[in-house]
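Just one protein chain is left out here, and the rest sit where they should.
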Amino acid sequence: MRYYSNTYKTFLIVNYIFIGLLSLACIMPLIHILAVSLSSRDAATANIVNFLPIDFTLAAYKETLGNDNFLRALWIGVQRTVLGTILSIGITMMAAYSLSKENYRFKGRNIYSWYFIIIMLFNGGLIPTYLVVSNTGLIDTLWALIIPSAVNVWNMILMLNFFRNLPQELEEAALIDGAGHFRTLFSIFIPVSMPSVATILLFTMVVHWNSWFDGIIYMTKINDYPLASFLHTIVVKENFTEVGVDLATLNQISNRTVKSSQIFIGALPILLVYPFLQKYFVKGIVMGSVKG
Amino acid sequence: MKRTVTGTKMVVAALALAMVVSGCSGSNNSPSNAGKDSASNQGGATTDSPIVTNPKDFKFDPPVEVTTGIRWSAQGENEFKPGETIEDNYHTRWMRDAMGINLSFDFVVPNLEDYETKLRLMMAGNQKLPDVFTSKVEMVSDMISANKIQPLDEYIDLYLSDNLKAVYEKYPDVLYPVTRDGKIYGLPNLYAMDEGTVMWVREDWLQNLNLEAPTTIDELTEVLRAFTEDDPDGNSKDDTLGMAVSLKEGPYNWMSTADGLVGAFGNHMPSKYIWEYWNPDESGELVYNAIQPGIKDFLAQMRDWMSKGYIDPEAGIKDAGKASEIAASGEAGIIFGPPWMDGYPLGGVAGFKAHPLPAGPGGQQARAEKTMVRDYLIFNKDFNNVDAVFGYINKIYSAYFGEDDPYFDESLRNGWMEGYDHVIHEGKVYRSNFAEHGIPSEKWPNPSDDTVTYGLTLPFLNGIVPFQSDTAFQKFLDNPEAEPSNMAEISVSKAKPRMLEAGLVRISQNENTIVNYFNGPPTKTMVSKGELLIKLMTESYMKIIYGEEPIDYFDTFVEEWKKNGGDEITKEVNEWYQSVTQ
Partner (left out) sequence: MSNPTAAANSIEVQPKRNKFKSYVIKTWPLHVLLLPAVIIAFIYNYIPIMGIVIAFKDYKPWLGFGGSPWVGLDHFRYLFEYPDGKQIIRNTLIIAFAKIVTQMFIPVIFALLLNEIRIKWFKRTAQTFVYLPHFLSWVILGGIFVDILSIRGGIVNRFLGMLGIDPISFLSNGDWFRVTVVVTDAWKDFGFSAIIFLAAIAATNPSLYEAAEIDGANRWQQVVHVTLPAITPIFIVVATLSLGRVLDAGFDQIFNLYNPLVYSKGDIIDTFVYRVGLLGSQYSFATAIGFFKSIIGFIMIVISYRLAYKLANYRIF
């Protein structure tokens, strides 16, 4: 039976209230966006909408969901996120495993690790990267959004640290059983590291879902844009002194409710993914397999 | 062990390098590098072209292929009927069927910045640029230097319609920036110039307070005070103020602007671009407007109003769109901007009405005039069917010039396409309110909604004849059912009465504009010092207006400006001016 002291109980109450308020503060912007998306054009233009819609209307959603371009971009976003995440996680975990070995057992691992650190910090810039992507034939293909960004050194470092912190006995037990490196990695290390794998998974998915610049640079037609690139077209500040304002442009600027609906729908998938992954954030698989 | 590691890496390196190198050399065989000399397409203009022999009905058989790359955002409402896209719609089909021009798109990009990045990447990668596309001055200049586009003089002489030639002759400045070594490299796309600033005022508030619309700065001060302090909306709450304006990027903006006020203090206009505004002083030399004495008086006036709370205290941190919110929500009673503000953002506030700009202490009234050129249409060096594109251009413009133009196309008389932006029912043309006029719903552009019509986004022709629509405003205000006589009038006919009135206000002050005389590419010192000078300007202006520095700080600003490159730039600008006015 657990005994909670009074100080702890007070702390708990304060903690719950504090975290509750904090969570609300974080969700407020999205509620605001939702409210705007369900309001009338005029109310949105005047920015009088707070957290409840004014002159409730579904017009913005009708338009967004009827917009083939938006839906197509949504689908492409999903595709690149799934494929990109699988490739990136796969590569990252394999590399992290090797890098997690100490130098005395795996001479040369330091060279590899500095090899990767350098690319984490140094970047050739837009034009050289574009030229390489172009010369390897990836322009206008989904792979342009998947391959060039597959190596994520940050994730690699995280993963290698998680691997290092696994108990020594785990690997020794595997060796006893005659497992080589491949089996050790895939059958033992990964299942045991679920919280960290889930973390890297989430990070990678998020990065893919939000990446907009590569879509704009490597895809020549708006048809091929992933969602983030498509949203970027409405979310960036257009400079109207540089372009004329005609009726079509006016419609575009003034359409805050439609923009809000697109932003809201765009944020949903990534929001829903997290609760789904949370069950993997449970305490690691029982160490019992090692005892005895 | 180190050997293995190095060994593997070398093999990998060799492989990758081979891939990259082969890729590089592959693209080096693209047409633009295929050793043709730059004169190869100069001799292309001939009198045998169908567009010369048969202007009204020319058609290319077999069809010619034309590629372009455009800026288009996929965010417009009701831009295309379901199933149509920017790349395949009634207009592109009309081009093919009526004129034999097959238009295809090398790329479609949503924003201007990305569009320019795309073009630069294509240049860097030595990729084939589209046959015809638009660019701003600086990019055109780079394209000329890179030897990617062809001069257009012969084509202009032989192919351009007379009406269009007359427009360019009327405004010869528009050609200077793209002229190099005496040759013209781009066709200017011009603005309609119908966005001149007017003063929008809450008529209902004026009535409530028994005031007249202000015609001078002093009267404006009184109105601002009354709007701020005298409860003009009669709700016994202190929730109103005088003016909504955006000062974040300087006084002149595309909306929520203060240029109409700057013009009341002199013939000078500051801008967030270092190449604007330059106009001649008494000796005929171009001077930079943002450092002229009249600006000091303007800043003093704004400072006074700001200190008394007559203008939005957050004007300095808001951009144009955000600044307009308090006008749309009923907090502000005055806002300056183009006539189209009738629809957005003032669409929900019926009380606003447009008025002429107020006169300053010396009787001046003026607004900034936008640069006339939007961008330039340029042609790939290796493109052989320039006549087809010129013919298309002539045809589109002919719709604006009216039926007397030799290129006039009957099918464009009433609109871009029947069933899209207009409907013909029992011999009469209708452009709106279809249900009201008893037209059966199958005939509507959108059978399920009679308020929908489909506009047209022209692929690469962004231009229009400046000021042409001006005569139409009064016509349609007097009679909304009047027959438009050309495409320019058609677009005016769709405007609501309040916007037409605003347009007339704008037209009434067409002579009171401040024009920029410098339209060359940015000079050397502009590029190296421009950012610093603009930063200096916006910072100094804001500090004065917000009372953080005294009014005489302006003189310090002028000194700093001159010292930090301003004098250099002035010299360079005048050198350019000399060279083009000879």
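So that you can tell them apart, the chains are marked A and B in the order they are listed, and the count of residues begins at 1 in each.
Heads up, the rule we're going with is that a residue touches a chain if its C-beta (ideal position, glycine included) is under 8 Å from a C-beta of that chain, and two chains touch if they have at least 3 such contacts.
Bear in mind that the values here come from a model prediction, so they are computed numbers and not experimental data.
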Residue among A:Ile54, A:Leu71, A:Ile127 or A:Leu250 touching the omitted chain | A:Ile127
Option from A:Ala59, A:Met94 or A:Ile190 whose C-beta touches the chain left out | A:Met94
Listed in rising order, the subunit B residues that touch the chain left out are 1, 3-5, 8-9, 12-13, 16-17, 19-20, 116-117, 120-121, 123-124, 126, 138, 142, 145-148, 248, 274, 313-314, 316-318, 322, 522, 526-528, 530-532, 534-535, 538-539, 541-543, 546, 548, 564
So which bits of subunit A touch the chain we can't see?
-> 4-5, 8, 11-12, 15-16, 18-20, 22-27, 29-30, 32-33, 47, 90-92, 94-95, 97-99, 101, 104-107, 109, 112-113, 115-129, 131-133, 136, 147-151, 154, 156-158, 160-162, 164-165, 172, 175-176, 180-182, 185, 193, 195-196, 198-199, 202-203, 206, 210, 235-237, 263, 267, 270-271, 274-275, 278, 281-284, 287
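The rule we apply is simple: only the chains that are shown with their structure count from here on.
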CA centroid of subunit A to CA centroid of subunit B, Å | 38
As the complex stands, subunit B meets subunit A at residues 1-2, 5, 19-20, 23-24, 26-27, 72-79, 85, 87, 105-114, 117-118, 120-121, 124-125, 127, 136, 191-192, 195, 253-255, 272, 319-322, 324-325, 328-330, 338, 340, 343-345, 347-348, 370, 374, 455, 457, 462, 491
Subunit A residues touching subunit B - in the complex, by the definition given at the top | 41-43, 45-48, 63, 67, 69, 107-108, 111, 126-127, 130-132, 134-137, 216-217, 220-223, 230, 232-234, 236-245, 247-248, 250-255, 258
